[in-house]
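Pasting in a structure now, in structure tokens, and then I'll have a few things to ask.
Excluded from the complex is one protein chain; the other protein chains are retained at their positions.
Lettered A, B, C and D in written order, each chain numbered from 1.
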Amino acid sequence: MAGLELLSDQGFRIDGRRSHELRKIQCKLGVFSQADGSAYVEQGNTKVLAAVYGPHEIRGSRSKLLQDKVLVNCQYSMATFSTSERKRRPRGDRKSQEMTMHLQQTFNAAILTSLHPRSQIDIFVEVLQSDGGNYCASVNAATLAVIDAGIPMKDYVCACSASYLGDSPIVDINYLEESSGSPEITVAVLPKSEQIVFLEMNGRLHEDNLSKVVDMAVKGCKDVYGVLDRTVREHVSQVGSSLET
Amino acid sequence: MAAPTICVPGQRICRLEETCKQGNGTYPRNGYIYSSLAGYLHTFEDEDGKSLIEVKTQEEQNVVPSVDAIVTTRITNVNPRFCKCLILSVGKIPLREPFRGQIRKEDVRATEKDKVEMYKCFRPGDIVVAKVLSLGDAHSYILSTAENELGVVIATSEAGATLEPISWCKMKCPKTMAEEFRKVAKVQPKYVQYAGT
Amino acid sequence: MPTDSRRINGPEDSFDPSVLLVDKKTREKILRDGKRKDGRKPEQVRPIFLKAGIISQARGSAYIEQNETKVMCAVYGPREVTKKEEFSMKGQLTCEFKFATFSCRVRRQYQQDNEERDYSCQLQDALEPAVRMDKFPKAQVNVYVTVLQNDGSPLAASLTCASVALANAGIEMYDLVVGCSARITPSEVFIDPTESEDYKAENDNEAGNGSVTLGLMPSLNQVSAITSKGEVEFELLNKGTKQCVDVCQKLYPVLQQAVAKAVEDRLSSDHVT
Amino acid sequence: MDIRVSAAAKDRDTRSHVEEIENLVTPGDIITSDSGFMRGHGTYNSEDDRLLASVAGVVERVNKLICVKPLKTRYNGEIGDVVIGRIIEVQQRRWKVETHAKLDSSLLLSSVNLPGGELRRRSEEDEKMMREYLKEGDLISAEVQSVFADGSLSLHTRSLKYGKLGQGTLVQVSPSLIKRRKTHFHHLPCGATIILGNNGYVWICPTETEEMDQTGGYELNLKPVQRSDREVVARLRNCVQLLAAQKMQLYDTSVLYTYEASLNFKIKDILKPEIGLEILEQTQHRLEIEGT
């Protein structure tokens, strides 16, 4: 842990949070006008933009066309200036391709894909600033963008990470905590039905503690859901009321 | 032969007047005819008594298949819906590099379109004369053989001999006397002449 | 810059020793006693040798020498567009510009670098207005330009060379394109600069230095390309472009002769056979 | 030249005051556990047979049918809708038309009026001539004739009011902003015609003075449009954009009132934020007073 104290004796984390506290989440729907849906999410210092196009006719090779459901196409990309050390390429590296695949799996599970056969939905995520929990913020931003696009889905997908520090689980870990070598669990859930649609773990964790950490992450997801749902409701109410006049 | 006039692109040839018409290898601009090729100036009298002004290159021209052009093709691939072919020449001008073409089932012949069976019309390796219907898509030009004069002109039998036409839909192998089905072209003498030179 | 993985490259931290030459850093004045280093006047171009039809397997080709700047160009097509992504219903022109590895003072890479890619785009933008793309729908014409030796104004020489090669290939064109470069200093304009006269961002620290390259279709009197480097006064840039236009008009007959000569040569060789 | 520092939008402070509208649901919300209702758009049945929302919007109930309408989506076509579309491909016997729907729409050769009138037989000649009538990039106004099994739309232009569009300008807005009306073609008193396509494509053009010719619009008038007409079109375009940016519904009256409120300003200034807000406030006020 190289001189950094990630958890103080009083139980405060390096950015002053308690172990169960999320970073401040700020978000907005409908950032852009050309995309069918778009959203922006800030989780602490992690900032993510998401855009959704579709459902629309399949582009490019028609061999990707699915007869009975919609093709969910994702791209995860990080701005070259998003990390503290400059990235050479915004995408195409192994890590972003993996993220792209994870996004695809996550949203295939949440979107009601059978409603739009033979068409395609694009979900594009751009990380503008990275401070840990990029995938979580990406999923949360993409969920909002999908809702903004009016694409039917079973439920929100909310993602949150958790770790285990000292002898207690901590939620929504930031970059410093992420790079400290402690284990990291990322979970994406459908909060209402409490189904886990994505789970990934890095690092080493005693099996006794696994459920504690997962519970912590799922709890975090539900908190995230609270924030996202409030934003959506505000957005719909505001726009809806101006539509009526 | 009198020394012909050489033209280069952008060269002004003459005024565009009532008595002359602008032909291939030239373009009109601000009331003049300009050359768009490096070659020789040709002037013809056409039927209306107007002089047609053209610039021609000495050697093979640069042509690409255009709509309604007659092309010579070699069949490469046959399936029940269409066959693929390579366009080898456009009109009388052989191409340096072939273009891909396609003859769809409904364009094989003019009548009884729904009874067409592709395998009874073309086989890979056949030389077919066809007409360009449309420029098609990224893959290929769309061709048609729905005219008496269009269809297979040269084909090889299973025994390896050159087939001889016996009707509009059959050809015979001179070696084995076996008959094979083809959409046969009624070859025009002018093509024969051309093939002979 | 992408490195070439198929060839053995020099050590990464090696560089050309010429950059350390002391005399390079202090720029000489271009003009001495009203004459340039090679004895030309400011508005004078170098002697030109231009010949069309030098590469037999290409559809059309040309070679140009402007003293020590030597460029050759080959044209292929119209041929089928094979890559589906590049498909378009209109005719297409592609240009590839390449410095031969030995053409410059510093060794060039085998792969196209950014500068060469940029030149390729400029060539394309400059030639497209002259070529009658409507004459070959769905097909493409490929232009390959190789600079054999670079002693200044490579883009201008390439433009001239490429347009002659296109005409030689029998591609229908509205007009030929003539290229010309000018070096702009705070006080004067020099036509057709050599390598040592040309503008270099690393040495010309003062404002007002730059260069401009222009492509002209002389018969139509249309500018098909203009590109400049460096920071220059607007009036001087304007003066530079005007002089370039004049020079292009003067060079036009040279191009016409070269194209016509190739047509004649072909005729006489046909007569022999 | 107008470069400004972006500042927090004014309405941001007021946002918190917006009261939540009634019957608002978001994806995953339970609408009802009563199995007596029918599942409409924007809802789905959970495994335990409860009716859940799949989009964010207001619950609408018609008898036993429950729907949730999201704020914006791609265009969901219904038979009889007026749409504006752009030809993207000429195929055999049909044109592919982009209408902002989930799949490209089709316009069959048999669903258009060709020059020469209704009774003409459609021959193979016409098939070859298709690109002469309508080619890639052309805009048309049309009506939804039917919906194919996969949800894509089949259009027709068999009425003189439909067909190819000439000179004018297209504005694309969200389909939900177009208010359904008896007519979507409006000849406004300011001298322009506006077609509010149900698919969110809005076409604004100068009103043709002479009688429409009987060619179905295949021959276009390419004469320059008068400066005064052009200004009206430009002003209308900016007004439509303004309404769309503030998510206000588009119909003849709202467009006209915005247009009239904008007359105090230069056309190019309408899209500046503070001026736009002022115009809209006036418009909104007037709409409220007149109770339309």
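Definition applied: contacts are C-beta pairs under 8 Å (C-beta built on N, C-alpha and C of every residue); 3 or more make two chains touch, one makes a residue touch a chain.
As a convention for this text, contacts and distances are computed from a predicted model.
Participant: Name the absent chain by its UniProt protein name; which of "DNA replication complex GINS protein SLD5", "Exosome component 7", "Trafficking protein particle complex subunit BET3" or "ZYRO0B16192p" is it?
Facilitator: Spelling it out: the chain absent from the display is recorded in UniProt as "Exosome component 7".
Participant: Just to confirm, in the complete assembly, which displayed chains does the hidden chain contact?
Facilitator: A, C, D
Participant: Check each of A:L66, A:L128 or A:I196 against the chain that is not shown and name the one that touches it.
Facilitator: The single option touching the absent chain is A:L128.
Participant: Tell me which residue among A:L7, A:A51 or A:V213 touches the hidden chain in the full complex.
Facilitator: Spelled out, the listed residue whose C-beta touches the missing chain is A:A51.
Participant: Using the touch definition from the top, which of D:V68, D:V82, D:I267 or D:L280 touches the missing chain?
Facilitator: D:I267
Participant: Tell me which stretches of chain A touch the chain missing from the display.
Facilitator: Where chain A meets the chain not shown: residues 26-28, 31-35, 38, 40, 42, 45, 47, 49-51, 53, 59, 73, 75, 77, 79-84, 86, 90-92, 122, 124, 126, 128-131.
Participant: Please identify, in ascending order, the residues of chain C that touch the omitted chain?
Facilitator: Looking at chain C, the ones touching the missing chain are residues 15, 19-20, 114, 117-118, 121-122, 125-126, 128-130, 133, 201-202, 204-210, 212, 217, 220-234, 237-238, 241-242, 245.
Participant: For chain D, enumerate the residues touching the unshown chain of the complex.
Facilitator: Within chain D, the residues that touch the unshown chain are 1-9, 12, 86, 88, 136-139, 164-170, 220, 222, 224-225, 227, 230-231, 233-235, 237-238, 266-268, 270-273.
Convention: only the chains that are shown with their structure count from here on.
Participant: Taking mean CA positions as centres, which chain lies farthest from chain B?
Facilitator: It is A.
Participant: Distance-wise, how many Å sit between the C-alpha centres of chain C and chain D, to the nearest whole number?
Facilitator: Comparing mean C-alpha positions, chain D is 51 Å from chain C.
Participant: Considering only which chains touch which, label the overall pattern as line, ring, star, complete or other.
Facilitator: Per interface graph, the chains form some other shape.
Participant: Once bound in the complex, which stretches of chain C touch chain B?
Facilitator: Going through chain C, the ones touching chain B are 59, 77-81, 84, 87, 89, 130, 132, 135-139, 167-176, 217-220, 255-256, 259-260, 262-264, 266-267, 270.
Participant: Would you tell me which residues of chain A are touching chain D in their complex?
Facilitator: 33, 36-37, 54-57, 112, 116-119, 147-156, 190-193, 229, 232-234, 236-243, 245
Participant: Which of the residues in chain B end up touching chain C in this complex?
Facilitator: 4, 6, 8-12, 25, 27, 29, 34, 36-40, 57-59, 61-62, 64, 66, 96-100, 135, 137-139, 141
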